[in-house]
Every structure is written in C-alpha cells, then in structure tokens.
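A single structure is presented below for examination.
The complex appears here without one of its protein chains, the remainder shown in place.
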Amino acid sequence: MGLKNHAILLIHCTDRKGLISTITNFLFEHNGNIIDLDEHVEKTEGVFFMRAEWELDGFTIPKEDIHGTFQDKIASQYDMNWQLHFTDKKPRMAVFVSKSSHCLYDILSRHYSGEWEIEIPAIISNHTVHQTIAERYDIPFYHFEINKDNKQEMEQAQRSLLSELNIDFLILARYMQILSDEFINAYPNKIINIHHSFLPAFAGAKPYHRAHERGVKLIGATSHYVTADLDAGPILEQDVVKISHKNSVEDLIRKGKDLEKIVLSRAIWTHLQRKALVHNNRTVIFD
Amino acid sequence: MGLKNHAILLIHCTDRKGLISTITNFLFEHNGNIIDLDEHVEKTEGVFFMRAEWELDGFTIPKEDIHGTFQDKIASQYDMNWQLHFTDKKPRMAVFVSKSSHCLYDILSRHYSGEWEIEIPAIISNHTVHQTIAERYDIPFYHFEINKDNKQEMEQAQRSLLSELNIDFLILARYMQILSDEFINAYPNKIINIHHSFLPAFAGAKPYHRAHERGVKLIGATSHYVTADLDAGPILEQDVVKISHKNSVEDLIRKGKDLEKIVLSRAIWTHLQRKALVHNNRTVIFD
Amino acid sequence: MGLKNHAILLIHCTDRKGLISTITNFLFEHNGNIIDLDEHVEKTEGVFFMRAEWELDGFTIPKEDIHGTFQDKIASQYDMNWQLHFTDKKPRMAVFVSKSSHCLYDILSRHYSGEWEIEIPAIISNHTVHQTIAERYDIPFYHFEINKDNKQEMEQAQRSLLSELNIDFLILARYMQILSDEFINAYPNKIINIHHSFLPAFAGAKPYHRAHERGVKLIGATSHYVTADLDAGPILEQDVVKISHKNSVEDLIRKGKDLEKIVLSRAIWTHLQRKALVHNNRTVIFD
Partner (left out) sequence: MGLKNHAILLIHCTDRKGLISTITNFLFEHNGNIIDLDEHVEKTEGVFFMRAEWELDGFTIPKEDIHGTFQDKIASQYDMNWQLHFTDKKPRMAVFVSKSSHCLYDILSRHYSGEWEIEIPAIISNHTVHQTIAERYDIPFYHFEINKDNKQEMEQAQRSLLSELNIDFLILARYMQILSDEFINAYPNKIINIHHSFLPAFAGAKPYHRAHERGVKLIGATSHYVTADLDAGPILEQDVVKISHKNSVEDLIRKGKDLEKIVLSRAIWTHLQRKALVHNNRTVIFD
C-alpha cells in the first residue's frame, strides 16, 4: 500500500511549563497535520517525554531542513534529547540467532506477509543449522564460528558486516552469545533481546529449569534493549502464561516459545513505530 | 492527605488543525501547570478528544470564571462538547443493589479504606437483605419494594431521593431491576452497570448458565454506562478469567464474582478520575 | 528422539460406581505402566470421561489385540464410547487456507522445527497466492477454484483427495469457505477451525469490524471443532488480548493475528495429544 510520508519527533528533556504548546505551535505554524501526539511527564524526576507524528504533505519546512530548523528554533533552548524519523524509509534489521528457530521463523513470516515495513539484509549465526531457513526465504546468511579464542575477532567481523550493510538495529532472536560492552555501546537502544523469563526473575541461564524448580505458577518472557548489564536493560514488553504442576521443564520450554515469539514481535513493532523512549534504564512506550 | 486543587477539562469536537496548540496555549497563558494531558483523534470520523488536568494554584483565571472564559474564548468557536471538573469536590455516589453482596462489599471496603475520594449518601435496594451491611458501615439504606404495579411510582420516589441527596452518579452493583428510559436519560453517562458476561456475548439473563451450556473456556465481566438499550451501553472495562470443563455453573458464579467486583471498581475509578469520554456509544478511556 | 510406544484410551459413558477401578485394574493386570490418567465426571448429566496413557513395552496384550480385548472385557458391558490411539503413528493433517497466511506460516514453522509429531501431506486452497509458501516448505499444494456453480463438485474432489492421502484430520487455517454438512459429518471432531472472535460474540463475518463498532475492550479468538452449525461447534481453546480506543480496525486485525495463530496451535496440540473429548457440543480437555 506504499509507505506513508510522515515525520516523527521523539523528545525528552527537563519538564517546563509551555513545552507542549511550544512544540505543537511549531508544527501548527508550518502547516503540519498532527496524526498522533503523546506526551508523558515523569513527575518525581521532572522529565518531559513526547512523540509527535505529522504528515509531511503540505508541511512548509522542506524535509531536509526539518532537523536543522527544529534544532535551532526549539531543541537548543530546552536542551532536548531528540530524534527525527521519516516513515518512508524502511529500517534495516539484522537477526542474530543460535540454535532455537521459533523466533526466527516468526520474524520471517511477519516479514514475508508484509506485516512490518523493514528490510532484513542479514541473518547472523554462530551455528549453521538455520542456513536452510535463510535460504528458503532468500535472506543472506552469515556464519561466524565463535570460540573462546576468536571471540573478539569474530565480533569485529560482525560489526564490519553490520556497518557495510547499513544495519539500523539488531534483534537477538535467542542468540546465545554475550556481546561485548564495546559492541553494545555502538548500538545504544538499537539491540533488542528476548529473554525467556519474567525479568528480573530468573535472569541468566536456564530460566525454565529454574522456574520449574521454584514451582512458579506462571512463566514469562521479556523483551528489552540490550545494555552492558546482562538481562538488565530497559524493558520493552513482558507477558506471562499459566503453567501447573503437571508441566515438565519440556512443557515450559514449549509453552514459553509461543510467549517469546509474541513478546519479541511486539517489542519490534513498538521499536519500528518509534514508540519507545529510554530514560534512566526504563522505557516510555507510547502505545 | 487532602484533596488536590486541580481542574480537569474533558473535550470532544470535530477535529481541526491547531486544536491542541489552541487549548494548551489557553492554559499556558493563564499560568496553568498541566499535570496530565491526553488527546486522541478518531481518524475515520474526524473527532478530537482531549483530557487536560492542571493545577489551580497560580492559575490566573479565578475558579468561578474558568467555565465562562473557556466557553467564550475557545469552546464556542469550535462547537465543543465539554465538561469542567474540580478535584476538590467529592462526587456523591448512590449504590443500587439487589441480593448479591460481593460488589457492594467491595465498594464499601474501598470507600472505608480511603481508596476513593467519594461520598456515599445512599444504598438503594429492592430487597431488605443488605440493610445490615449498610448499618455496619453507617450508610443510609433505602428500601423500595418494587412490583409490577408500583414500578413507575417507586422509580419516581427513587429519583426524588437521588435529587434530594444531590447524587452525582449511580452504581448498579448487580441491581436486578431494569430502569425506565426516562430514568436512564436523566443520568446520561452517569449510571454504571456491571454485567456478568463478556459483552456482547450473553447479554440479558443468566449469562453464567449460558456460558456453561455453550462450553466457553473463558468467562468475562463488563462494566458499562447504562443506556436505554439493555446491556448495550458504552463499555468502560472488561476482563476475563479462565474456566474449564471441571467447573460447574456454581464455580462460574463464584469465579465470576471476583471478576465482577474488580471490573466494576476499575470502571468506577476511571469515572472518578474523569478519564472516560463517550462518543457514538463507545468510550475513550484516558488511562 | 523417536516416537514413544504408548497407547491412549479415551472413554466416555454413563457414570457408575467402580468404573475407574475397573479400567485401571484392566491395565494393571496386563502389566500396563500408566503414564497419565485423567478422569472427569459431569455430575448434572452423570457422564464419566477418562483418558489413560500407558506404556506398551511390557504390556501383556499384543498391540493388535488391545482393541478387541478391551471391547469384549470392558467397553461392551458399560456401553462405552471409546477410542484407542497409538503414539508411534504420526497423524496426517491437511491444512485448508484462503488468503491470510499467518496461521499457515505458524503451522509450517512448528512442523519444520519438530514441535509436532505429524505429517502434512497437503495444503489445500481456493486461491493460488500461498503456493509459493507451500513450495518453500516442500509441501504439496492443491488449488481448488471454487465458485457458486462448482462448489459441490469441488468439495467432492477435495474429499477424494483427502481420502486418497489418508488424511486423519483437517485444519481450517482461516479458510473462508463454508463446508457442506455432508463434508463436515464425514469428519466428526476432526475438523479444527479458528474463528477470529471470542465466541459466541461476533460469530459470522467481519468480527473485528463489529468488535470495533461495539467498542469492546478485549478481542478474542476461538478454536473449535467444526459442526454443521456455523461457528457453534465444541470449543477447544479461547484467549483474548486487550485493546483500547486508540486501536483502529487494522490494529485489531494485526493484534488478532497473533491471538489466532497461538489459539489455533494450542487447539491442534490438544487434539494431537488426544486430550479432547466431545459430549453435548462441549469439550472435556485433559490438560
């Protein structure tokens, strides 16, 4: 149906009286038709968050000048953290995967059925087992055989590839390697992980085994931006499903797979819609 | 902790460019500190909805002049449907009840533990069975023995009482009488009912029996504003709970009670926060 | 990991004292190691339901004689409705699909990742759009172009194909054709449909449009065995997801897709585990 010709502003800054009226006036005065406006004020910290989406057709500032104009007229005075996005450019997403395939299959089927407006220029794996899936969907597959000795070197090669392919953001679709801090810091709030527990419960390895051992009555999945602190980044999405004493660890793994793929895909959707902002390791999700 | 000294505007009108900036400018220019702002545009119909809450301390329009000023300067030009509320006035709520007590108990315990900023000047019933509960909580209890012949007369007496007691809104806490259209129309979007099904499934009588008969795997509860069309008013809140083939009708009733009281109380909370707007028999809920 | 060598009994009959002890004695006396036993008594109707799964290794009745022996020694005396299944035989499942692909993709990815022990000898469609998906997964694709005039003939051809391929059960994975009663009756409790609403709400066409119109706060999906009565067959699985006034019909469709595929796959899992029994148009699900 063709990509929309919209612009999206994502802003956060210290709260002040009149911020909303200032920003909406800016858009209004340049004939911007606001499609969606969301704002939030975190009162205890006094932080202002806003997402505005407007139509570019008829907007009196040329597309290439919006960034500069907004910076000069508004953002600089208020010391804003802000981003500008255009909806007519498909983001380029790389998928990292190890041996589990359920999230990969789910991502590819959404991609191929046109649910998401993205490009997937690479599936990257430390195993070769999913090469055939990639081939089935005509997506380039890159294998990096990682061991203790070559880890740094392999990461460097991965980063070169991402750079070369102009990758915008990364999905760790049950990727079982820990990325270095350096790698993570190169993609701030641009690496989305799925962890197979209701964080902060069962961070780290083998969460379903530990959930079974503890005898919980619900299992969860958590999708979050990756930070240097393992399984502790800003949470995008969480959900749970009921289990019972009848369920073995294998049942938890099976039930959890459905949860993981749905939770991850919701997080990707939120990210793609530019509806997530991060502050103090927490997300503001404009849904 | 004392009631806050805030004002709340609830607006809906035909959408136009610049509405948000006009309204927020109005508040900004009079030194209003916006605590919460939410807006929504229904695109297919082109309708604009907004809720704004701001502090009255420092606001340069005297409280008693806000209504007139906003009407003259803003509302009249845009042909707005709008309401103005002040948070320092506790709304007066009447509770209608028949023989089931779970919603009544839940309402009273919230009232007495200070969860809600309301007054409850009357519990009204077509039975006497809950008089002792009312007495236990020192709330005036009014019994109206309704039969086929006196229904109109009893309703008239109820309405006189509500009027005399300056009741702002009504809760039908499993009240098993159908109100006349005349009664309902006197309290538009001010009568909140709880129906013990996931509407529109099982509207009307004995929903749990019919749910059991149909073999559904979830039962629901729906809280809605009452309109002349039975169980078809604008929905405020819905939720469901899992059931299984093991559950008898009695189990459904028992499980449903918890759902009903929680769903009703969430709807009351939304109403009390002035976070519900109604348009075309649907609600906009600013949560 | 190889298929297990288990037998499964599914029984329902009029309840009587001693049924459980009779059946478990039968298995015990022939050295059957019971892996899983579930029973349920529907008290209002006095119906007994049971599922028993036991290991065939060491069982003293030869596999080919179990059916006859159980019929003679037990089933005939109690006038039982009963089925016997062996877990070492993969059921053969046909998938019917129209233009939506999300359920089809989900089924195929589960199949290929080995989540289900099944064979899929056919994808059957009244459109050609998903032929490429079928080819991608090396599954034979059969196109039946159905119109008003050839409907009966096409159905006959479909049934011949199913028969020829020894199909055990059918999935209507958002198949938009109504099957004839004759077709349905040939596969009693062997055709699983996914309906995109929380039945019995919004049975029939365009449920998401009607859910949006009604202003519900949750949307649902229902998987059920198909009967001659449209969208009214025995329910296997239902679930819901929250929506809000912000969601357009398109949002409902998008959110609903995830629900549909998960709910359908849970229903298929239940059917594959032989954990569903049908009585009086309701299911008993041994989970």
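Order as written gives the chain letters A, B and C; numbering starts at 1 within each chain.
Here is the rule we go by: contacts are C-beta pairs under 8 Å (C-beta built on N, C-alpha and C of every residue); 3 or more make two chains touch, one makes a residue touch a chain.
Computed from a predicted model, the values in this text were never measured in an experiment.
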Quiz prompt | Among the chains presented, those that the missing one touches | solution = A, B, C
Practice problem: Looking beyond the chains shown, say which of B:Lys63, B:Lys89, B:Arg136 or B:His209 touches the absent one. | Solution: B:Arg136
Quiz item: Hey, which of A:Gly2, A:Pro62, A:Gly114 or A:Gly215 is the one touching the hidden chain?
Solution: A:Gly215
Self-check item: Contacting the left-out chain in the complete assembly, out of A:Ala7, A:Leu108, A:Leu252 or A:Val284
Solution: A:Val284
Self-check item: subunit B, residues in touch with the chain not shown (by the definition above)
Solution: 101-102, 105-106, 109, 112-113, 115, 136-137, 244, 246, 254, 257-258, 262, 265, 287
Practice problem: In the full complex, which bits of subunit A touch the chain not displayed? Write them out. | Solution: 40, 42-44, 198-202, 214-218, 220, 234-240, 244-246, 248, 281-285, 287
Quiz item: In the whole complex, what residues of subunit C lie against the chain that is missing from view?
Solution: 17-18, 20-21, 24-25, 27-28, 31, 33-37, 39, 41, 43, 242
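The rule we apply is simple: only the chains that are shown with their structure count from here on.
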Practice problem: Taking all residue numbers used at the subunit A/subunit C interface, answer same if over half belong to both copies and different if under half do. | Solution: same
Quiz item: By mean C-alpha coordinates, which chain is most distant from subunit C?
Solution: B
Practice problem: Could you tell me the distance, in whole angstrom, between the mean C-alpha positions of subunit A and subunit C? | Solution: 36
Self-check item: Separation of subunit B from subunit C, taking each centre as the mean of its C-alpha atoms, in whole Å
Solution: 42
Exercise. Send over the residues of subunit C in touch with two or more other chains.
Key: 244, 246, 287
